[in-house]
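Shown here: the complex without one of its protein chains, the others still in place.
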């Protein structure tokens, strides 16, 4: 099988580091470049000792992020940059023929207006929004296959969209009554030297934040609305908990009348996900647990119908850095490259 | 001021240990007995090295739990026993004139039928249910003052009732639309040698459990129904997170029409809690955090109105072992004993 | 009993916060001022929500650190400032008649030359070194009683000096063969926004640092040399472990010939510490554990003679913020003020 030359731009953050981990072990990828302003000139092994036993880590040096150079080296470029910066960087790469998989929020929402509402600045490249494909393979596999610009989904959105979409499409739940309560590990905040994320401030602490209008709502509501066939608004509360990796989402929904049957829910999930390699539909008494997905590209999904309240409660767990970011981006790469979708993604 | 002779029955669990911590430092209490079948004959200092610098810890020995003996030594007996066992132990103590503060679930629900529904066995002493007072000082201060049997509330209930009750009483929220999503530290599971609570199984893990019909719903719905003036049912999902102590509850409510004003919410809380020494109404951008209440008897409460969804979101944080168990029990003791309510409870 | 007016300068770090915690509950102290450039104008309750249930926390505002003002308000001023800064601040306070308890390293070493060797700058007030008393109550109780300037010991030194000094004084161990291996919680690094101390970088991590010539060696060797009656040099390796609070030191020593008897070791410790309220000599199989001292001013000490190697191994555990910093400073205050030494220090 062929080998793809891939580059990671902005490889010094947690998502970038995780991309490097996955790409170093990917049998169909040669990691040809990693960029970081801060670390330019140093090897992967120097900056990320945990990869130092990998032969490539000793020879690959961080470089300055220069689009022209990257476009000559790489067929596929992963952008692990802050929003705003990513879009600006994508423009020349696309012009020079690279395929771009962007892990930032820049190309996830279709509307430049919504982008501005949630991200508080004008979109740097609104002309590209139409061609961007939302990189959730379970939904947009066909579109990803031929995309030049893939907007890899956010971590919270992945954990919320996958449990909800089959039920919305099957009209089993009321689009107006969705509440998502999510818990994220601290790596979700990025590798930033801020007091709030010090060990002593996070250990033995749990706290809500960013409510009621977190930025990720923009892409969540866009995709849920598409699934429901109508414009919807949801409630979303993220919380920070003292784990390194993982998101656990508990989602409260109201079945459409007449009362939904367990069999209908089961069938909706089965139909949507029975062949999906990374969607794990829990059965029996099993409930999601972030430790069961840590380091993997899997999402665990379980649900309970409450006969007392009539509500249907959905629960999911992902690794925010893998299925919630870098693993999902590699899954898109596999689709782009025509490889089996689990290539390089079965380890943990 | 007078000194109360107090005993702790079942002092080897986490709640019992926390009671010991608080009572050793309480200026109006003499801890006259601690019982534990397992540790009988050993001193407090031997079993709980963390108290060993306290003079009393070297002289006080664990004894077998014998009601007759305890009733001669103690005026007030705290029961930190499993449900079922606590009720059986309370009977002779009450007969012999002790005041009993029970930290188990045995006397929290008024109906023996509801007790059986949620705890799966007949109530061992249904004749005492009528005289038991639910020991939430912010609600039942007057009743606690003259009670002989106080049923100290559960940890989840405390974190859910205090934010909700003022709003239900003021008819600001719809009683039919309440969802409580709670996160608990591992001490909530008790000091039990089970695989699920091993360090390796809890660290880097977060998981829901016990839904949709957790036992604590019995007392939560009883007290919320009383506040609402009508029978209500709520949604409740507990989760286990890797901290030792703390509960964070995020509660989703729907304001009654016409849309509730922020001023009305603020006023309801102010009226209910402005003089409460342990209720901390957060203002500005502050949100609850378990680390801000760890080791203390405080509850932090914040709320947000979401203009997009119309919902009112309440958030609270407590230490499950203090305001959620032993601290609250000591607060009741202070009321019983006629001491200032913060006596022995201002440290952390 | 009298009440002392006390101030905390630099109350925004972890040691300062811990001083505030202890002084708020101290029955013989009125906390009259807390300073912080960063937080000037805000109340204690705003900056440290965990103290907000304490009545004083709502009325006490952080002020700018001004020596003249402080000296009019306070009899005793605690300095929780970085080294270098503390000494400069101490000068005017002492001139104006305050008693100063300094938690920095500035007055711990007697020699300005040694200070410069270890702290890499000239001592800012060498003329004060002679009058400063090393604030380890178990060693210098008499001197503390009449001191105007107390240099409260460092956290590692406290955990290393207390186990070693009785054995050196009794000539039971060889002064030339001491190795101290210490493990510290992350609060020991201070409240600093640095990548190294982020939750994700510390969780699931343990690492040595600062060897072989850590700054604390200056005061450790000074005090051990005094105890041994000869100039000695020790080996010391600190490590960072993922706990908030606590230091565990394991100290390797070689008994002097002829082989030391267990009874001699026991007697040396008994003689030194039998009346010390905060020194806990473990017996039987018990070994030190940081969780047994967290939040308390206690030090746990245990030892084992190894018949295979002939070595004597000492182990100790303290809370780095209490016995290793703020609790020990309050213990000195109690001595200064003529209060029972455990006043305000029996809680946890």
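Letters A, B and C mark the chains in the order given here, with residues in each chain numbered from 1 onward.
We take it that a residue touches a chain if its C-beta (ideal position, glycine included) is under 8 Å from a C-beta of that chain, and two chains touch if they have at least 3 such contacts.
If you're wondering where the values come from, they're calculated on a predicted model, not measured in any experiment.
Residue in contact with the omitted chain (choice from C:72, C:110 or C:239): C:239. Here one chain is not drawn; of C:69, C:91 or C:179, the residue touching it is C:179. In the complete assembly, the contact with the undisplayed chain comes from C:315, out of C:8, C:315 or C:345. Listed here are the chain A residues that touch the chain not shown: 21, 24-25, 49-54, 204, 277-278, 280, 282, 286, 289, 291-298, 300, 342, 346-348. Think of the hidden chain as still there; on chain C it touches residues 179, 181, 183, 201, 203-209, 211-213, 233-235, 237, 239, 241-246, 248, 250, 252, 287-291, 294, 304-306, 308-309, 311, 313, 315, 317.
Mapped onto chain B, contacts with the missing chain fall at residues 14, 186-187, 191-195, 197-204, 242-244.
As a convention for this text, only the chains that are shown with their structure count from here on.
Core chain by CA centroid proximity to the global CA centroid: B. Inter-chain centre distance (chain A to chain C, centres taken as mean C-alpha positions): 46 Å.
Note on chain placement: the centre of chain B and the centre of chain C lie 36 Å apart, centres being C-alpha means. Centre-to-centre spacing of chain A and chain B amounts to 39 Å, using the average Cα coordinate of each chain. Among the residues of chain C, those touching two or more other chains are numbered 204.
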